[in-house]
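Shown below is the structure under consideration.
One protein chain omitted, others in place.
Every chain is named by a letter (A and B) in the order it is written, and numbering of its residues begins at 1.
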Amino acid sequence: MKRLDLSKLGQYVIVIIVAVTLNFALPRLMPGNPLALIAGVDVGLLTAEERAQIIEDVGLNEPILNQYADYWVSIATGDLGQSYRSGRPIKDIIAERLPWTLLLAGGALIISSFFGIILGAISAWRRGGKADVPLLTGMIALQSLPSFWLGMLLISVFAVNLGLLPSFGAISPAANYEGWEYFKDVLEHAILPIVTLSVLSTPGVYLTMRYSMLEVLGEDFIRTARAKGASERRVLFGHVTRNAIAPVVTFLAIRFAFSFGGAVIIETVFSYPGLGRLVFEAVSGRDFPVMQASFLVFTAAVLIANLIADLLYPILDPRTRAA
Amino acid sequence: MNKKRARAVILLLVLALIAAACSSGTTDTTSGDASPATTAAGGTTDPEPTETTAATTDEPVVVRAAVTGGEDTLNPYTYVSGFPGWNMLMLQYDSLMQFDVNGDPQPWLAESVETNDDLTVWTLTLAEGVMFSDGEQLTVDDVEFTFNYFTEKAAGRFARDLRGVESVTTDGDRTITITLDAPNPAFDLVALADIPIIPEHIWSEVTDPEEHQFDSVTNIGSGPYVLVDYVEDQSYRFEANPDYFRGAPAVDELVVVVFADDSGPLAAIRSNEIDVIFERISPEQIDLLDALDPIDISQGPEFTTQMINFDVTKAPFDDIAVRQAISKAVDRQDIVDTVFLGAATVGSPGWVHPEKAVYNPAVAAERDVAGANALLDEAGYTDSDGDGIREFSGGPMSFEMLTNSSDSLRLRIAELVAEMLAEIGIEVTVSSVETATWEEAVWPGFDIANGRNYQMAVWGWSAPVQANTIRVAELVDGNPDIGFLNLTGFSDPAVDAIAEALLTEADPAVSAQQIGELQVLIAEGVPFVLLAYPDGAYAYNSAVYDGWEFIAGQGIVSKLSLLDASARP
Partner (left out) sequence: MTPPAIPANRPRRLLPRSLADRLGWFGAIIVGFLILMAVFAPRLAPYDPSERVARPFLPPSSEHLLGTNDVGQDLLSELIFGARVSLTVGIVAAVVAMLIGTTVGVIAGYYPKRLGSVLMRFVDVVLILPFLPLLIVLAAYLGRSLTNTIIVIGVLIWAAPARIIRSQVLSLRSREYVLASRSMGAKDRWVILRHILPRTGLLATGSFVRAISGAILLEAALSFLGLGDPIQKSWGSILFWAQSRGAFLTPAWKWWVLPPGLAIMAASLGFALIAFAVEERINPKL
């Protein structure tokens, strides 16, 4: 067994440092000014002194290196600061938004891995068969759908024309449901965004599964198993699927991590209160602390997912384990 | 190998813990929001006054409204936009005067308002029996406190309203005297009808209002509604204040839903998920929504503006001939018809809206392409290389026009203007940029002392800038302290003289005449090219509630719409 690769660890550290630095730099490189956001209304009515006071209050008058150092301190202490816009602690804001984003991402993950893995396995098992060709073409076609277009059409059909499902938000506003009613409400609101996200992410799972299966099917031990006269079903579920799953899990882990960035377009179309909308609004208003913090969450999620994928791969893939 | 597996298990555990921590975090906030709501409701002395029960049917009227973009915790220091943020804020608070349907200030918390001849001393008599929603009486001390508090702890808009206030004194229980250091004929409009009166017993303990987080216990005003529930970027819930001094409001509960984009509310009102949109709807939606039953439209002229700005300090826009030619070449009527489908008023070159009493019809715009071309020819801007574009000292007259990408109507205006200016040999390339970028180019740091980083731009002001006509000095005066909204860098001593005189003119007749002259000067000097005043149009479900009142120039989002007809001024 190899010990943890030190140089690999070093590489992670470098990526973290560069990414954090860019997270700090990007907001400040953007043209525009957070003043309007901090001062709120009628920023044009402020006097020069009032403007200077506001800039000083939030520490934007400090030398850029001090601000940069402060950012590192805030990361180290876990105190992400306060939003310019609402003045609320960012930790609270993110804790509020994250579950909604995870609900969408998790729901889409479950649905797309269910369909993606099963259909991918069928496709690969009967490669070039009656099911494979339409499935493959159909999946590539789904991948080619513009996401906002799909979302808007779903709203148009299911919410506006049929009136079956709510068109916006995560819960019915100010309804104060409890228990089962609340659960139902959340579910109803999540259906359309989750369906949209699932439609868009199933093809990726499907293609990965299909590739991975085909690779495994070509290997000696499968041929041996088949030659030994094991039943098709046994070979499929007992050997092939188990061996083909590792790349799919890696793919899903990283895909899930990327969802911490929020689904900006989907959350905007459905007015869904997740991280993506938080980021979009922070970016439009130049809410530096919120931008930095949400980028940080995103960066961390992706790096952790990579790490987990690195660690899980050998466990999931019996071949690497045997080697 | 076991070690590896253990490592993975630990990682998973950590993840699970994080997930658990996150979800418990949200439960806390929700319950935290909900519990003060019940306290506030229980705190009111008489939940069901006999009058209201007799007047209304048994079903409480609940109206669900839509806004685009959140307004934070909606106290005087945290609300976000001038519209509809201020309008929503004022559901919880009252001002000393209140706009009536015509947009004129009428006595409200102050039951009478008197001034001396030169408009420097304003004497108010407070209405009797006004209570804050926590049951405390609203007194003259609260008024005095409010004025001092906003002056000391500057809240941009309200602090500026109060500039020029020399002293505020109280006399007895009901009289307040405000002394100004100079005559201010619009003090009622800009200050008395604008400033929310806040309770001293709450705010005297607030030292840093920008930081202070308010909730339903501390968001206390005397207004017709109490904000009982707020979920960031999702919704607000207002409950009627049954003890409101003008009588209990007609709408018992108002839920305001926050949307992420403009099309969300349009879908939701169609699917019956909301009952009214607290934003102007896009012109093409007016007929479409009106055709649906039971949706109706409340429409009227408003004071927002769409205009072309240019950098007057740089060639060739420093030449009055060029500016005049542009103003002559644009077809304002075409913009109104094509972009706004008729739901707008043609822009007056003299700035003042034709609906206003002081509008000077002599300045009305007429399109004159030949005249514009002649002006440019005379001034020496000719097309010497025959490419259809005139030249000036700095090269071809080819300019970039900035618009903000979030306003699609503005983008269409820019495209049409580019077509129109091509007819007089000026080439315009439209550049649509993200809103903050556009603001930073036209109005860097929101301080005109920082200059300008654009050639041409489509710009617009919100209603208050137009609503108060004597504020025109802010837009055109060459002195940056007075003309702090003079984004184009325009400067003309004749304009300055009248604009500044206007600010302190006490005699309405003289004032009206000065405004008339000023419009002529502005139309000639062309500090900007006013294209149109878009109408306000608001969609509502008439089956749920149809008492919406359109305040001239300001629209339907105000407490007037929600009060009983008899309680409106």
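Note that contacts are C-beta pairs under 8 Å (C-beta built on N, C-alpha and C of every residue); 3 or more make two chains touch, one makes a residue touch a chain.
Worth saying up front: this structure is predicted, and the values here are computed from it rather than measured.
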> Which residue among A:114, A:149 or A:177 touches the omitted chain?
Replying inline: A:149
> Which listed residue (A:33, A:112 or A:208) would be found touching the missing chain in the intact complex?
Replying inline: A:208
> Considering the entire assembly, which residues of chain A contact the chain that has been omitted?
Replying inline: 11, 14-15, 18-19, 22-23, 26-27, 29-31, 127-128, 132-133, 136-137, 140-141, 143-149, 152-153, 155-156, 160, 203-204, 207-208, 210-212, 214-215, 218, 247, 251, 254-255, 258, 261, 264-265, 268, 279-280, 283, 291, 294-295, 298-299, 302-303
> So that we can see where the missing chain sits, which residues of chain B does it touch?
Replying inline: 262-263, 266-267, 270, 282, 284-285, 288, 338-339, 341, 405-406, 408, 411-412, 415-416, 430-434, 437
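Note that only the chains that are shown with their structure count from here on.
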> Per the centroid of Cα atoms for each chain, what is the distance between chain A and chain B, given in Å?
Replying inline: 37
> Across the complex, what residues on chain B touch chain A?
Replying inline: 1, 3-5, 7-8, 11, 19, 21-23, 25-26, 29, 34, 64, 69, 72-73, 77-82, 85-86, 154, 156-157, 159-160, 210-213, 229, 231-237, 255-261, 263-264, 267-268, 270-273, 434-437, 439-441, 443-447, 449, 484-485
>> Quick check: in the complex, which residue numbers of chain A touch chain B?
In response: 1, 30-33, 35-36, 38-46, 48, 50-51, 57, 85-88, 92-93, 95-96, 98-99, 102, 152, 155-156, 159-160, 163, 166-171, 173-174, 176, 267-273, 277-278, 280-281, 284-286, 307-308, 311-312, 314-315, 321
